[in-house]
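I have placed the structure first, in the form of structure tokens, so that the comments after it can refer back to it.
Below is a slice of the complex: some chains, not all, each in place.
Going in written order, the chains are labelled A, B and C, and every chain counts its residues from 1.
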Amino acid sequence: MIELANATWTEVGDFLASGTRVAVLPFGALEQHGPHLPLSTDTLQADAVARRLAESLDAALLPPVAYGNTWSNDALPGTVSIGADTVTALCADIAASLDRAGYALLVEVNGDFGNRLPLQRAAERAAATGQRMPVVVLDYPGLVEIADAVKESPWAAPGLCHADELETSMVLAVAPALVHPDRYSAAYPQLPADFGLRQMPLAPLSPSGVFGDPRPATAEKGEQILAHVAAESERVVRRVLAGLDTA
Amino acid sequence: MIELANATWTEVGDFLASGTRVAVLPFGALEQHGPHLPLSTDTLQADAVARRLAESLDAALLPPVAYGNTWSNDALPGTVSIGADTVTALCADIAASLDRAGYALLVEVNGDFGNRLPLQRAAERAAATGQRMPVVVLDYPGLVEIADAVKESPWAAPGLCHADELETSMVLAVAPALVHPDRYSAAYPQLPADFGLRQMPLAPLSPSGVFGDPRPATAEKGEQILAHVAAESERVVRRVLAGLDTA
Amino acid sequence: MIELANATWTEVGDFLASGTRVAVLPFGALEQHGPHLPLSTDTLQADAVARRLAESLDAALLPPVAYGNTWSNDALPGTVSIGADTVTALCADIAASLDRAGYALLVEVNGDFGNRLPLQRAAERAAATGQRMPVVVLDYPGLVEIADAVKESPWAAPGLCHADELETSMVLAVAPALVHPDRYSAAYPQLPADFGLRQMPLAPLSPSGVFGDPRPATAEKGEQILAHVAAESERVVRRVLAGLDTA
């Protein structure tokens, strides 16, 4: 594994000459996560998964993008959102630069729901315009599976976790000093009948910004979740690499 | 000072209610800096200046942008460049989000030459379209002044420093573990007659990527440089704040 | 139900004054579907579902869009593809026009895989920019469920159906004269290990353009599939309408 932020260009030259030529990019956000989690929660989680993944693949780890498309939480202080087209452009530019440099694959580890479409858009555009190096976007594969295994509190909605037991556990695992257990409080907002069926602002639905219950969170659970998601991510990437080999 | 990456939304709410409502954004790059400095050199330096500035102003420190418009170094491995329009969009989106949230001023601490025009473009667009919150772009005010005071090695060209005594000193001050003194070597490339008069690729001019001499670098000099640039930055920002108060 | 292509403006005026003010837009494609199905297969299917849905909702049925983002089949004659950004623009423009006219909801019935991201992008942009009327994109809800119930031939890959038993059955149900049973032939191409994990051209994978087995297709199965997907679509839309009522 090579961590690009800390490496010199000569070390990258060696890595590209002999290594896997896979790059991993954690894409996060600066977004409200309740009164007890830091604004960088999504970035911390994506970086933690990406780091584990880069280690298991012996890949190049890119520095995380700390901003995402989080307009749905724009109403609460602290959220700093960038537009969907900017997310797409950022991802597309980084991918094009890696492609010119000879990388074999870019894996995006996405940490925020609002980045899904824009990152997929960049991946599709690269493929449709014939870019040699493919881009794969991962949205925490295996998360629901491991969540169902370790979670003690109920979901706020199927698949919806925001500042809840899961996210709090992951931040406890990677940056415990940034968690405020004294401010834990559960919130199970009444969701509109069509929640999840159309795009809507989240902030008005929960005054605290919490969707779920952070109280049963532990660092151990967080580590279990991160390890499982990283392992599932590796499984996906190895299939992609196998596909590239036979292409 | 509030560091947004580590803060919760409730803490930001308090800060905005009572504080200076100034935000500071370090804008860096992932760019070759010779065989002895990390690719994140520009980001580390911008973040160090921004952090000192945010402390002296009691401002909100934004997480750094780790990618910049560095096409002129695209030829060496490790450089990952994003387009000028993407830099502009990223800065404009962050500024618009802060404007909606009620900030009074955004200060960009720019760490890479290639970001100058794109960041200025975003600042001008914000002003021309009537955005309430102004954007100020700082390109290390006072740098040449303090450099002339502490520098022992000659400049590669007037005002040109890349992986040289100055940059190496600054990284020694903030991230000494990432510096490789055993790989120090000076380079004073023959520059074209029109160097600095038009845009041109830098990489072909210096095989090592160095422009200057890193050997006299020390952490003490780095600290002096950072402290002076931060102090000059503060002076500029205080003048802008005074201008806003009388507006 | 009002079919806009056939209605006069005065009839639409009456509909908007008294009716549900829901509009349904079938979004298709002009794409190769093997030697036995017409290029308009996706459009015919989307229109059939949209028509049933509009009837059950008493909604306004828009004329279908006959072109989609089908670059992955561009290599075979007959496919006429439009860009992803054009799909987004078309959907966004139609939505904006309906919003100005006072509609309460636009439901997109999407008939082609390549339109998914671009249509979702339009729906998200409308929400993020504060458009009053929401846009919901449906990708044949319930299709896999009913397919598992009626299908006799195996899937070419989980969830992958192209010119197979399912699609042939649906066209037999709505436009039997356009189906050529004498040209039926099954194809179960060897798919790359990473099929479905990244965007890739489909045409090179199957010389006939078929993925699956059209031979067990019947109009009865087609009618069952369309009825089930339309019923599931109605269920989704009614939840969205309920959410709007309480908003």
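Heads up, the rule we're going with is that a contact is a pair of C-beta atoms (placed from the backbone, for glycine too) under 8 Å apart; a residue touches a chain by one contact, two chains touch by 3 or more.
All of these numbers come straight from a predicted model, not from anything done at the bench.
Asker: For this file, in which 3 copies are placed, how many copies does the full complex count?
Answerer: Identical chains making up the full complex: 6 copies.
The definition used in the following text is that only the chains that are shown with their structure count from here on.
Asker: For chain A versus chain C, which are copies of one sequence, does the interface use mostly the same residue numbers on each side, meaning over half shared, or is it different?
Answerer: same
Asker: If you average the C-alpha positions per chain, which one ends up nearest the average over all of them?
Answerer: The most central chain here turns out to be A.
Asker: From the mean C-alpha coordinate of chain B to that of chain C, what's the distance rounded to whole Å?
Answerer: 49
Asker: I'd like the Å distance between the centres of chain A and chain B, where a centre is the mean of that chain's Cα atoms.
Answerer: 27
Asker: Once you find the CA centre of chain A and the CA centre of chain C, what distance in Å lies between them?
Answerer: Distance between chain centres, rounded to whole Å: 30 Å.
Asker: For chain A, write out the residues touching at least two other chains, lowest number first.
Answerer: 83 - these are the residues of chain A that touch more than one other chain.
Asker: Can you list the residues on chain A that touch chain B in the complex?
Answerer: Touching chain B from chain A are residues 4-13, 16, 30, 32-40, 43, 62-67, 74, 76-83, 85-86, 89-90, 93-94, 97-98, 100-101, 178, 180, 183, 209.
Asker: Could you list, by residue number, the parts of chain C that touch chain A in their complex?
Answerer: Against chain A, the touching part of chain C is residues 71, 83-84, 117, 120-121, 123-128, 134-136, 192-195, 197-200, 236, 239-244, 246-247.
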